[in-house]
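Below is one structure. I have some questions about it.
For this view, one protein chain was removed and the others were kept in their places.
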Amino acid sequence: MSTADIYKELILDYYRNPRNFGTLQTFDIEAHDTNPLCGDEVDIQIKVGEGHKIEDIRFSGKGCAISQASASMLTELAKGKPLEWVKELSKEDIFKLLGTSDLGPSRVKCALLGMKVLKTGVYGYLGSGAEGTEPAGPS
Amino acid sequence: MSTADIYKELILDYYRNPRNFGTLQTFDIEAHDTNPLCGDEVDIQIKVGEGHKIEDIRFSGKGCAISQASASMLTELAKGKPLEWVKELSKEDIFKLLGTSDLGPSRVKCALLGMKVLKTGVYGYLGSGAEGTEPAGPS
Amino acid sequence: MIDALSDYYSRYNSNVHRSVHTLGEEATAAYEASREKVARFVGTKAQNLVFVRGTTEATNLVRFAWGHRSVHKGDLLVTTLMEHHSNIVPWQLLAQATGARLEFVGLTQDGKLDAAKLEALLGQSPKLVAVAHSSNVLGTVNDVADICAKARRAGATTVVDGAQAVPHMPVDVESMGADFYAFSGHKMLGPTGIGGLVGKKEVLEEMEPFHGGGEMIKEVFLDHSTWNDVPYKFEAGTVNIADAIGLGAAVDYLSELGMDRVRRHDVAILKYAIETLQRVKGFRFYGPADPAARAGVLSFNLADIHPHDLATILDEEGIAIRSGHHCAQPLMKWLDIPAASRASFYLYNSPEDVDALKAGLERANEVFKV
Partner (left out) sequence: MIDALSDYYSRYNSNVHRSVHTLGEEATAAYEASREKVARFVGTKAQNLVFVRGTTEATNLVRFAWGHRSVHKGDLLVTTLMEHHSNIVPWQLLAQATGARLEFVGLTQDGKLDAAKLEALLGQSPKLVAVAHSSNVLGTVNDVADICAKARRAGATTVVDGAQAVPHMPVDVESMGADFYAFSGHKMLGPTGIGGLVGKKEVLEEMEPFHGGGEMIKEVFLDHSTWNDVPYKFEAGTVNIADAIGLGAAVDYLSELGMDRVRRHDVAILKYAIETLQRVKGFRFYGPADPAARAGVLSFNLADIHPHDLATILDEEGIAIRSGHHCAQPLMKWLDIPAASRASFYLYNSPEDVDALKAGLERANEVFKV
């Protein structure tokens, strides 16, 4: 696959028109992280509803198309899911969202930043720590 | 020349039976230095006599045959000379005393340690600092 | 340089300074010969050059070995907004440890130091003025001789970060008058893991040692130790012998080319790059417009394409650029950008490389539908 193919219509669209972008008035979970390599930032807020479900979710941040699009796609996928579902989430799920896994080691970190933030927030809320997530790796 | 030739009768003799070894009861000049590489130490004391002459001189120290023998030979040569003579002293003079200049860079420092101490002491006494001596070099 | 390295390892791999045997003497001689060469290359004497890992270790050495003794509560430390983190964070940490305060000289619109702000800070008698000879983002070449002279009159010690200058122009630390001058080998065709800190002799002699250990001592007693002469006082333990020798080889190569020629080539290619790339839609660059006021690097952004994405696209075209904050986050904030792309030009770059970069940028514009 050509590298430029990564930037398919889909990702470009989410980069220029991010869904669920912004902040919530009230929320139960908030988490933030940065990727020191490129300065990518993602912030996620969640309103927890009935039965520990993700009632509403917003992200904000800045960074490359891959980090911002994947965070945006992830919020769409997460909405309505039970919090426990977040524990099952793996990097393969993110690659499926993006339509590619062929990113190279440092771009993978961009792609997974949103998931890392989501897990940090939800694990913290569930009171179990975020040890299970991918280590942050070097900057 | 074979390296072992450095250890000619002469040097061995001065190493095992150093001349002018010891300390003076009264002295006008004293100086000390070490060669950090091998731990060689030389200490020189001088009694200054009439007309700024080196009336008496003693050295003490410990270290390799080359450093101790050359210090001992140097004291013999210096005795009776005017202090100013020390300024003229060069490494070639020491090589002449030892009968060789074929020492290799780190052994040269052993050979010149006595001269360095003598110059430091005399220059200090003459109030002119010892800037003119060879730099100490790495340990 | 690679030859110098493998020659070292296969022929005379042995510890410097410590051994009487022949291998040891050859390694010592080669290491010290390299010190001579590198010192001459930057316009100082061998005894004023401390081998370190790179610029970062150099500034941190100054922080610990000079700063902890010389800086006190309430003192003013001055750095600038165009510095690399290695010329900011050590002074933040020094300020925190001592109770000193750290102030930044700001920038003019075209990416030069704000002379009025510098004057004002100098008026407050700072203890330290830390400044880049050339910025690794803006490319700006600062008049460090003038800054050092003014700082000296104000009673300040100067630290000049030469990491981006030494590779690109003739440098003469003695005539510049800096108290400390730092640089990295890997930016000047040398190996990673080696660099230099030049210090004025009297300043180096007054300083505390840095690392404690072998080679930097004269004598170790149970309750105290005495220190070796400079520069050895600052080179504790087994030094990076092979890479120091490798740096000497790199300096030989650059000296042969002639740094005046290297500088002329640098300005010419920067001029061509600025002219050429400005024709690409959405291209914005940072720092002085005049190529003669710059060195080595050209940082830019393209439309709304994140530099990280841009680098990925250019990589496919075989063009290697650096993207990110370039270890200069305060400058990024001042420029109000999250990151930038940076093309680094050096003696092996030709106008064709600039043309290829232009084509790559145009391709990126296509991918991103700019």
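Worth pointing out:
Going in written order, the chains are labelled A, B and C, and every chain counts its residues from 1.
Criterion: a contact is a pair of C-beta atoms (placed from the backbone, for glycine too) under 8 Å apart; a residue touches a chain by one contact, two chains touch by 3 or more.
Since the model is a prediction, treat every value here as computed from it, not as a measurement.
In the complete complex, the residue from C:E32, C:E57 or C:D75 that touches the missing chain is C:E57. Residues 34, 36-38, 104-107, 135-136, 138-139 of subunit A touch the missing chain (whole complex, contact as defined above). Interface with the hidden chain, as seen from subunit B, comprises residues 2-4, 6-7, 12, 16, 37-40, 62-66, 104, 107, 110. As for the chain not pictured, it touches subunit C at residues 1-2, 5-6, 9-10, 14-15, 18-24, 53-57, 59-60, 63-64, 84-86, 88-90, 92-93, 96, 102, 104, 184, 186, 191-194, 209-217, 219-225, 236-243, 308, 311-312, 314-315, 319-324, 327, 329-330.
In the analysis below, only the chains that are shown with their structure count from here on.
Between B-C and A-C, more C-beta contact pairs join the chains of A-C. A straight line joining the Cα centres of subunit A and subunit B is 75 Å long.
For the pair subunit B and subunit C, the distance between mean C-alpha positions equals 44 Å.
Chain centres here are Cα means. That of subunit A falls 37 Å from that of subunit C.
Touching of two or more other chains is recorded for no residue of subunit A. Those residues of subunit C in touch with two or more other chains do not exist in this structure.
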